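One chain of protein is taken out of this complex; the other chains stay put.
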Amino acid sequence: MHYQRILEEIAAEVRPLIGQGRVAEYIPPLAAVPHDRFGMVVRTVDGQLFAIGDAHERFSIQSIAKVFALTLAMKLDGDDIWLRVGREPSGSAFNSLVQLEIERGIPRNPFINAGALVVLDAILSHGDELLLPFIREAAGDDSIGYDVVVAEAERETGHRNRAMAHFLKSFGNLHNDADRVLDAYFRLCSIAMSCAELATAFSFLATGGGSIATPRQAKRVNAVMLTCGVYDEAGDYAYRVGLPAKSGVGGGVVAVMPDKFTAAVWSPGLSEKGNSLAGTMALELLTTKTAISIF
Amino acid sequence: MHYQRILEEIAAEVRPLIGQGRVAEYIPPLAAVPHDRFGMVVRTVDGQLFAIGDAHERFSIQSIAKVFALTLAMKLDGDDIWLRVGREPSGSAFNSLVQLEIERGIPRNPFINAGALVVLDAILSHGDELLLPFIREAAGDDSIGYDVVVAEAERETGHRNRAMAHFLKSFGNLHNDADRVLDAYFRLCSIAMSCAELATAFSFLATGGGSIATPRQAKRVNAVMLTCGVYDEAGDYAYRVGLPAKSGVGGGVVAVMPDKFTAAVWSPGLSEKGNSLAGTMALELLTTKTAISIF
Amino acid sequence: MHYQRILEEIAAEVRPLIGQGRVAEYIPPLAAVPHDRFGMVVRTVDGQLFAIGDAHERFSIQSIAKVFALTLAMKLDGDDIWLRVGREPSGSAFNSLVQLEIERGIPRNPFINAGALVVLDAILSHGDELLLPFIREAAGDDSIGYDVVVAEAERETGHRNRAMAHFLKSFGNLHNDADRVLDAYFRLCSIAMSCAELATAFSFLATGGGSIATPRQAKRVNAVMLTCGVYDEAGDYAYRVGLPAKSGVGGGVVAVMPDKFTAAVWSPGLSEKGNSLAGTMALELLTTKTAISIF
Partner (left out) sequence: MHYQRILEEIAAEVRPLIGQGRVAEYIPPLAAVPHDRFGMVVRTVDGQLFAIGDAHERFSIQSIAKVFALTLAMKLDGDDIWLRVGREPSGSAFNSLVQLEIERGIPRNPFINAGALVVLDAILSHGDELLLPFIREAAGDDSIGYDVVVAEAERETGHRNRAMAHFLKSFGNLHNDADRVLDAYFRLCSIAMSCAELATAFSFLATGGGSIATPRQAKRVNAVMLTCGVYDEAGDYAYRVGLPAKSGVGGGVVAVMPDKFTAAVWSPGLSEKGNSLAGTMALELLTTKTAISIF
């Protein structure tokens, strides 16, 4: 497969979309990101890395980090984590309190905000600073860290997440202090990584887990990504892209083709549903051009 | 009208209901209230007071206090308060976040918890301690005050109200610090008064406002009580009782018959909807026996 | 009280609103009604009738007729009708299926479409043509009848009501054939009456029932009108107008002041919530100028 040539074709074809969509503006550090960025990486399971555009520039990975949190919680708590969080697609906005109320405090899945809070709460019960070392290990890169400016901005505007944490507490589904969990959450969302770093850090999901997870865990994280990874657009992603994927409001998306490759793409302009506009198109083109998808 | 004889008949007829229903148990001070209490007062607009049972024992008036808060906010902000809170019946549980989300942070009415938080926020913008003096003035009794034990208990278990306050903040409909508003809320709910004190303090609503409100304000507070005063049981109350009324989970209910009387009743056993079981029956008997209602 | 002078003042003050709002356009006969109509009648309990404007022109009373249906069902079935329909305000659009699904086929109240279907079903179980004679008796006028053109138009576009009837059937809360009930419904909505005729036909609600209902029934119909009579605007009506009222999408509204008068008003331009714009203002002015309301 000529991945480099395919990436070049993709970059040419998505160009009209770059700068389109809306950039996340709820915190100044995200609003300040230049709208015209585009980078993409394909990393094969044998370790070859193909890159184009701003593939090595770090950006705020935001919700993509929730995949690391879920994987760590599954290692620490096994299947018990599913007693406190579901794994069904949410069918509504990713930070809705409605669903949480109807379902009595059990978030629909670990990738909506309420679910990530519960996952972080579970991890915090095992120790104070377990997540960042785990992410660094997956990425094989100790320079990865929190972006203090982003974390502080999230904290200042995070009234809805704060509401969510107290709401979970009211249902008894938050064991640690709400403020401690919120702190961990705001920091998690602030992590900065590049497409190249993300494609590498996610490679355990294409290789049956490696040193990071068991084959069973890797398969299951992929399954949860496919049904719940891209907010309320899971069906459309499966239909158009056909790969498990996780997106973030920073404009990043990571996709996994088991036994073949991981792909990471970044472009800050978002669709109405909150997924990178050019990034989604780029992944759709990738599975069309390679004729490789899970279906 | 032989109010005293009517009260005696009522007390006899509701006796089988006393001790029935569930007593509010979410905080220890409420759970500790003896289940067998029953008191009732009718106070005519010319100042005669008829009483029976535990009519002079103070209890936690809880949400009944929201009527004072609304009246004060209407005095301070006029009709502007209605830009921030609706006046339609809620059609769902009084502390639901669902409706608040659907209606973009504008609580349905000032008597659901979210609405009371907004009303208190509006009052706090005028000064720090305006509400208690106002209530004391309405009651003509400076001994009325907060119950510190109840307020502290509310604070400790108030995760859902905390969630609500942060949620309102996320919609921009809370101008003061969330914790400051919550403090005022938990204190408001803790006020202790007797049936006799409540009937007196509410008399301005039967007499066209007196020194407490304008005639127009009094009429309108009555209207809001009729459609929103008894949680999700407004229609049933209008049908059975036929008077504007406000209830609290402490088991108190106050009702107003304009130009005739105010009535206050207390019995801690609650219906499924959260209104005093014996209290509701007592008010229904009152309008049946006197043949007086607003309809 | 100088009702005639008050009506003249009201007519002058609401003039700027006439022609405003949207006229119901879902069926051609309603869309064809001239937008500039305005008529109003006050009928005192001693039988004096004060009128202004188009007070004697018949229009499609639409949902106003549901009050007659409820009264007749209460006569025929007594309190049993409340086993099949609630009496709480709906808190959502008057023809919503959502609420019906959540509440397992028990309509919230007899004035939302689903509730009216159940009420008609109950009446049909007693006989085939009971309602029109009942309405003629209340009005004291045998010339009142169905408007065949309107009824046919309703039938042709009534997909949502048809959905509702089958939905009620699926919950077992429709005993007769769905098409038979729908027929009765479409005819009920087509009745044409003038303001003068409506004020007269509703007078039993201001006089304790007369020959049409018992005092208890009259009071209770008033209570249901106050909490449920004006779609999702019950709270606002109670606040601004302060009288039990029932409106229809034809632009009519009837209000009741027990022991004093009935008032009927007609102007086809509707508010967003579906109530007559000028009609609502006219009723608000009536209670302001007479200083008479139930509160």
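The first chain written gets the first letter, and so on, giving A, B and C; residue counts start at 1 in each chain.
One rule holds in what follows: a residue touches a chain if its C-beta (ideal position, glycine included) is under 8 Å from a C-beta of that chain, and two chains touch if they have at least 3 such contacts.
These figures come from a predicted structure and were not determined experimentally.
Taking the complete complex into account, the chain left out of view touches A, C. Although one chain is not drawn, the whole complex shows that of C:1, C:97, C:149 or C:292 it is C:97 that touches it.
Here the missing chain is touched by one residue of A:109, A:194 or A:271, and it is A:109. Summary of contacts with the chain left out: across C:164, C:264 or C:286, the touching residue is C:164.
Chain C residues in contact with the hidden partner, per the touch definition given at the top, are 96-98, 101-102, 159-160, 162-167, 169-170, 178. Where chain A meets the missing chain, the touching residues are 86-92, 99, 108-109, 218-220, 222-224, 226-228, 232-236, 238-239, 242, 244, 258, 293-295.
FYI, only the chains that are shown with their structure count from here on.
In summary, no chain was found to touch both chain A and chain B.
Between the CA-based centres of chain A and chain B the separation comes to 47 Å, rounded to the whole angstrom. The mean-CA centres of chain B and chain C are about 32 angstrom from one another, to the nearest whole unit.
Note: centroid distance chain A to chain C, computed from Cα atoms, is 54 Å.
For chain A, residues touching at least two other chains: there are none.
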